Each structure stands twice: as C-alpha cells, then as structure tokens.
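Only a single protein chain was left out; the remaining protein chains are all shown in position.
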Amino acid sequence: MDLDLQKYAVRTDLALEARELAARDQPAPLAGISEDVEEDNGIKITRLDVLNEEGANRIGRVQGHYITLEVPGLRGGDTGLQERVAVAFAKEMEHFIQKIGISKTARVLVVGLGNWNVTPDSLGPLVVENLMVTRQYFELTPDQVNPGYRDVSAIAPGVLGITGIESSEIVQGIVDRTKPELIIAIDALASRSLERVNTTIQVADIGIHPGSGIGNKRRGITKDIMGVPCIAIGVPTVCYASTIVNNVIELMKTHFAKEKASTKAILGMLDDISEPERLGLVREVLQPLGHDLIVTPKEIDEFIEDIANIIATGLNAALHEAVDPGNVAAYTH
Amino acid sequence: MDLDLQKYAVRTDLALEARELAARDQPAPLAGISEDVEEDNGIKITRLDVLNEEGANRIGRVQGHYITLEVPGLRGGDTGLQERVAVAFAKEMEHFIQKIGISKTARVLVVGLGNWNVTPDSLGPLVVENLMVTRQYFELTPDQVNPGYRDVSAIAPGVLGITGIESSEIVQGIVDRTKPELIIAIDALASRSLERVNTTIQVADIGIHPGSGIGNKRRGITKDIMGVPCIAIGVPTVCYASTIVNNVIELMKTHFAKEKASTKAILGMLDDISEPERLGLVREVLQPLGHDLIVTPKEIDEFIEDIANIIATGLNAALHEAVDPGNVAAYTH
Amino acid sequence: MDLDLQKYAVRTDLALEARELAARDQPAPLAGISEDVEEDNGIKITRLDVLNEEGANRIGRVQGHYITLEVPGLRGGDTGLQERVAVAFAKEMEHFIQKIGISKTARVLVVGLGNWNVTPDSLGPLVVENLMVTRQYFELTPDQVNPGYRDVSAIAPGVLGITGIESSEIVQGIVDRTKPELIIAIDALASRSLERVNTTIQVADIGIHPGSGIGNKRRGITKDIMGVPCIAIGVPTVCYASTIVNNVIELMKTHFAKEKASTKAILGMLDDISEPERLGLVREVLQPLGHDLIVTPKEIDEFIEDIANIIATGLNAALHEAVDPGNVAAYTH
Partner (left out) sequence: MDLDLQKYAVRTDLALEARELAARDQPAPLAGISEDVEEDNGIKITRLDVLNEEGANRIGRVQGHYITLEVPGLRGGDTGLQERVAVAFAKEMEHFIQKIGISKTARVLVVGLGNWNVTPDSLGPLVVENLMVTRQYFELTPDQVNPGYRDVSAIAPGVLGITGIESSEIVQGIVDRTKPELIIAIDALASRSLERVNTTIQVADIGIHPGSGIGNKRRGITKDIMGVPCIAIGVPTVCYASTIVNNVIELMKTHFAKEKASTKAILGMLDDISEPERLGLVREVLQPLGHDLIVTPKEIDEFIEDIANIIATGLNAALHEAVDPGNVAAYTH
C-alpha cells in the first residue's frame, strides 16, 4: 500500500469536524482556538473562533468565527422543533452579524448557491425563494420604507454546468453594480458523517472557498475577492460513500474498545493505521468499481424544504429588526 | 364617456399585431415597412422589417428586424410538428444572427427572463435549463474545444420580487465581467388575442423594452444599455381579460359584416367607436370589480414545456454549427 | 341566428351562480329555496338549501344543502386572511357533516379528483397530500389510537387520460373494500365569472355529477352510486373565454343602466337578447377560430397551493375533534 495521503485527506466542509479530527491527536485545549458550547432542548450550539495562524494550522481551517447548530432531532420532521431552531438560528445570526462589525442598516446581498434541479444541491435557491427582499423599495421609494427594515437583495446564480459562468463571477458582477455592504452565501455541503447530514447548520465569516472543481481557475466568494465581508451558511446534505465506510470502521474501534475487546484482533490492520491511510485504503478499493458515489438520505426532498425554510425564516428575522422571530412564518411560504 | 385613450392603447408585445392594427386604418403597403410571408405545412413565418422612423411611427414599434413564427397547431401537442418548428426556428435564428452581422464565433450570452415559480412566466428559465452552454470549456481548456462550437453562456436572473434587483442590472453586471458579443434574451409576453397564446414565437433585434413596471426607473436589455447587440425571443403566454372581450367584439363585427347583417343594429355604439375607445370602455367596466385579470390557458404547464424545448433545441442548433438540427433532441432533456 | 339554447346554457358549477341567474328573472324569495347569508371581515358565507323539486327546478340544481364561502381578498396572498378562512371553513364543514347526520366517529374517505400535472386541475391531489390520514392506525393498532381522531383515508385516483379508468370506478372499488361511511370529494370547477376563480369554496351534499365527458357512460360520485353519503368540495379555478365575454357584456348593461344611458343605443341587439342567446352568439363567433379556451389566472400556481392548504387544514380540524382549528397549521406542510 502506497497512498498519497494528502490526496486522501478526510474531506469535510465543517470546521467542527476538522476540530474533532485535530482533537484526537492533540491535547486540549488547542492553542489558538477558542470554543464555547451551549445545549438547550435538543439544539447544540458551538461557537468556535480560530484566533490566529497557529489555530488555523492546528485544525486546517481559515482564521475566523464559526458557529455550528447541531440538531439531531431535525430528521424527525417535528414542526415545533423546526420553529425553535429557526428562532435560535435567527438569534445567532443577529449576534454574529453584530460581532463582526456590520451595522443594522448595512445593505445585504444573499447568494443562494447550487442547482435548482438537483435536490440535495437546491438549498441555496430554495432559501432565496423564501427570503424577504426589500432592495427594490429602497431604490424606487426610499422614503416610504418602514423603519426596522434593511436593504436586502438576493440572487441564485445557478451552477457552472448550467450557466457556463463561475458563480463567483456572476456575484462579483452584481456586487460591482449594487454595492452591498455584506454578502451572505448559502450552500449545501458534504459531511464526513451521515449523521450530520441535514441536521447541522454552520455559519462562518470566512466566505466560500471552493476547494476542488474543474481546473485551478475556480474562484471563491470571499472578502478578498468581493471587497466586502462574506458570511457563509452551510448545511451538509450529502456525504461520500467512502467516508461512510471509514466512519463506521472508526465507530467499530470505539465500540469494541468500550467492550474491552481486542480491537486489533477484530479489525486487524484497520485498527493500526491512521485515518487518512484507512480512507485511502477504502477509496483504493472503491475506485476500480467507479463508485465512490456521493449519497444523500432517501428523504432528501422533505429535509431540504424544511431546512431551507428554517434558514429563510431565521434570516428574515435576523436581517430585519421589524420582523419578529416569533411570527416569522408569516413572511415565508 | 371620457377616456384617456393613450392609457387604453391596445396592449400587445407582438410587432405582427401592431402591424395588423395599423393596417386596418391605413392603405397597404405601409411606408417604411418591408414584409415577407412564407407558409409551409402549418408553420407561417413573417419577416417584418421596420426600415426607418416613418415605419416605426406607423406601427408604433422600434426600428429593427422582426420574425414571427405562427403555428396554430402547436396547441395539439403533436411531437412531429414540434420537431419541425424547432428546425424552422433554428434555421431562422441562424439567418437572423448572420443578417444582423454577428460572426459564427461571436460569444453569446442567453438571458432567460421570468419567474421559475409562475408557470406562464417560466419560459426563460426553462430554456436556460435546456441550453448547451460551453463558455466554461472556452475559459478553462480553450485548446480542447472541438470546432463547430461557439462560446455560449446563460443566466436566469430571476424577477424583481424575488431578487430585489432589476434583471437588466444583473445582466449588465455579468456582461461587464464576461464580455459577450451578443445577448439573446428570452421572455414570456402578453398577446392581445387568446389564439396567439402559446402558438407564436417572435424574434427581434431590438432587445427587451420593459414597457411598464414599478416606477419609472425600470430599465431594459438593449444595445444602448448593454453595449452589445440584443436579440429578443418572445412567446405570448398570457393575455388580459379585457383584450379577450375587445377581441371578441371585433370578431363579432367581422362576423356580422360577412352575414351582411346591420352591425350597427346588433352591436349598437360598440360598432362605431374606435378600438382604443372600446377597450377603454371594457376596462372601465371591469375596473371597479378589480378583475382585469391576466389569464393563461388551462393547459399552460404542458405548453410551456413544449415551447421551451422547441426554443432550446432551436438555439442549440442555431448557435453551434456542429449541432445538427436533425438530432438536436439529443442535446436537451 | 338560430341557436340551440339548451346547448348554450350558461355553464357554471356553482349553485350560487345558478341561483343568481334564476333570481334575475324571478321575484324573490324563490319557492323551495332557503337561504342564509353571513358576512364577517371579508368572508361571506351563504348557506343555501334546495328544499324540494320546485326549488331544484327553479335554479336548475339538485335538491340538497349548499354552502359557499366567498373571499375576494384571497387573491391578495394575505396569510392572516388565509388562516381565518381555514378556521371558518373548518367550522362550516363540522356543522355541515353533523347537519346531514354523520356521526363524529364515522369513517371518512377523502377523494382528491384531478390531475397532478395540470396546475389548475391539481387541487384535489394537493389536498390529499396535506391531509392527516389515520385509517392505517385504526386497521393495524386500533387500541392505540388516541381519542379525538376518526378513521380517515384518502385517494387521488388520477384522471381518465392518465389511468384509462373513470375516477368514479376507482373510488367505487376502494369503497367496496374499505367501507367508509362518508365520502368527501374535492374537485376544481369552472366558474362563469373570472372574479370567483380562486376566491370561492363550495360545499354540497350532492356529490359529484360529471356533466359532460367522453360519451354518455361517464359516471359520478354520488350516494346513489356509492351507497354512502357524498359531500363535494369545489373551488372554481378556471373559466371559459366565452363566459368572460358574456359576463362583461352583462356588466356593461348594468354599468350603463346606472348612468341612465340608453343601453339599447350603446349595446344594440346585445342589450335585448337573453343571456343564453348572447352566450350562444359569443360562442358562434369564437368557434371557427377554435378558441373558446378555458383560461386560468396567471398566478394559478400560488393560488392553488394556498387554497389547497386552506382546505386540507380545514378538513383536518373538521374531521378530528382533537385537532384544534387554531393550530392546524402544524399538521400540514
């Protein structure tokens, strides 16, 4: 076995997972990382700040502020819980925007990334559809806008395969013309564990960094490129088949270790090798069959609609002071 | 009765209808208008050129080239006819692009105007979805693009109510960054007669001139604004309730005149007054009830899909030399 | 002009419209008709009972109980109003079911007629999708069903063109096997006036009487055929182009009569002739052009979803005592 471990690094879009991976091999607390966890009635909120270069190196994430809402119960389709999550998310967003120094009247452009026609990738466009946009009133009849509303616009730029244009290029064109003071980009992510799929919302002030893609020319949606602060809201909606397998072997280790069984005897070499090595192994096995597929839960249609509704509802309340988190439902479909 | 006739001018987005209205009161041939009609097996093609200011004034349309395909049989859902229309449309588009001086390798941006979620207004986005875009290959691996393809990109910018941004402003931002040499904008139109709804395709090199809208700030997609030639492709998918009524009274006049009946006796004053006066009358009657609704045929879902497919198929063949009008179906869904 | 007036009778599926038409020529109160009107905050409720044969003849409707909710404001998309309508509808339904002698524990089969893929005809299937069905629990674990719920099942049988089987035949097969004690059938209707489209809900205990259709073999969903009481819930979602025209000429008559103008001078013969004659005239004019189209408002996608939600929400509250009309939203999407 001779693996390019760099190539087989664990793919995750979540800072929380990156931190968890790092914490396995390093003693806590991690230098350069500040963390604050709160749990209330099924909603776990982790506020993780990557304070400096050292912290960034330790967990392999860009310096910045990260908030993660984990709500395992979201899979149950409980509308009461969904409403509570929307309220919690609205509150976090409001604080987050304030914390990074954005004023209550700053103009906001919401960008819904992804593809309308691919259900697990349709989160961004669905949020845009349910958002309360107001920019047209500020442009046409600014003196008639009620207090408590800010200037919000939104765009679902589509995907490269449909438009032939990078999303970031479309967004940049719009930013040049409409001059927003904050960009909020929403995207569907890949997770390394099935259990996080559709149950987790990540907010970060680092924008969108397109990791891979066709060629090296792929560009992101970040402050450097856009010239204004960029918040990214991400929800894992898919995961790789290989990461499921890898994840389960990891679970097996923990499971048998608890039972005080010899994990070495049970799992053989799988017990010894490092995670990237093991993942490399799994992919090596899957490759010839061409099926390291990206998968999504069977119930994805309903999940996506529910979570898009939560995010749109939360954003409407967070962005407009006049919109009450309690009755935000009235503003979305 | 004291009507603001300007306000009640017959609303139509079709040059053909404007010409028909003008022809009623003026002797043919109309000065400044050149017209060429061809009919083949259920497809009627009218090529109408508004040559100068005089022509423009006569029919109340901007100077430019207009092509109209009328296919009453399209309502029947006959797939054979649909294929023939796609081929005819591809041929016309190819000639049209050449005629207005656009080269075979000019970069094209296709703009699908309208709203995904309002069926009669979803034509533009549906065409974009079925289009063959190639710009990404020209950008990333230009040396690997096969001959016979041109650089095509596409965008469905959404509508003001969803984005808070004028479509034309979004398009302009994209044009600034991607520098296309031709814009083709697709939009759903209003017709003055129900029979043209979903059976007519209009092509014109005058771009999109948004007639009404919120406030006076509404901008168009024209060569003046965008800096590159703009072709508009329009299909009437709706009509006003008032124009249906007005249209029927007109039909009554023709009908009874043929029967040599006294139209005056039958229709009273409705027979005497001018069309704008009559339309004004109809609207005056409808107004208090607030129901000069915009209507669309009941079968709109299927119509829209069929016509979007025809236009996407035709554009794919017209824009890429390598795409054969005979087997274009393979390139769309 | 020589018209088959029978053939050109005014097409309406609404008892209220039939009564209005009858009232024009006959002095009120109409014998055999009992009527009760209530209006509250934008919702007008008319309870009309056709008591006997005489009443049935007068308005051309089957003997039975009819309730109509008219809510012109529904077009505005106001979610607050929608909720009030759902509550009012739930209340009416509950009383109606009681009034016609159905017990609180009677098993109910809800039938959603119409076609998923034709937006103005998709009301029935959409309601079924949002309904709270419970029959499976009564069948499998009857002792675990909470009090306050009744046995409810639902079916969207599809349309003849998709299934090759009459809806009523499918329903009868299901009734034979599942033995419901009440059928509630939901269908999209045609109205004679555009203003009633998507703003009116009719409830009647006469079932569904398919007027026309292919051949004479077309069967209904009525107590006679099914062997159990049948309630029909109908919402006009379309109207004929010809009835719009006819309707406007009627409005013109009223309009000019108010202005004390000579309607004869203005409308000519159109003023004299009876409504069926006039409608016949309009159709005669439209026929050769083949366009007495059935039309629907442009905004039909949103209207249908809103009204389906109102009906599903209302039915859930009316059928299950344990479901509170106040928080019914929690039970639907």
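Descriptive notes on the structure:
Just so it is clear, A, B and C label the chains in written order, and each chain counts residues from 1 on its own.
Definition applied: a residue touches a chain if its C-beta (ideal position, glycine included) is under 8 Å from a C-beta of that chain, and two chains touch if they have at least 3 such contacts.
All values reported here derive from a predicted model rather than from experimental measurement.
The residue from B:T79, B:S103, B:T141 or B:S274 that touches the chain not shown here is B:T79. Of the listed positions A:E17, A:E70 or A:D121, the one in contact with the omitted chain in the full complex is A:D121.
Of the candidate positions C:V50, C:L113, C:I155 or C:I231, contact with the unshown chain belongs to C:I155. From the set A:A18, A:I33 or A:I300, the residue in touch with the chain omitted from the display is A:I300, counting the whole complex. Mapped onto subunit A, the footprint of the missing chain covers residues 72, 117-121, 194-195, 197, 238, 241-242, 244-245, 248-249, 251-252, 255, 264-271, 281-282, 284-286, 289-291, 293-302.
Residues of subunit C that touch the chain left out of view are 116-117, 128-129, 133-136, 139-141, 151-158, 160-165, 169-170, 172-178, 214-215, 217.
Everything that follows uses one rule, which is that only the chains that are shown with their structure count from here on.
Both subunit A and subunit B derive from one sequence, and where they touch, over half of the residue numbers involved are common to the two copies. Subunit A and subunit C, compared by their mean Cα positions, are separated by 46 Å. For this pair, subunit B with subunit C, the centres built from the Cα atoms lie 36 Å apart. Touching two or more other chains at once is no residue of subunit A.
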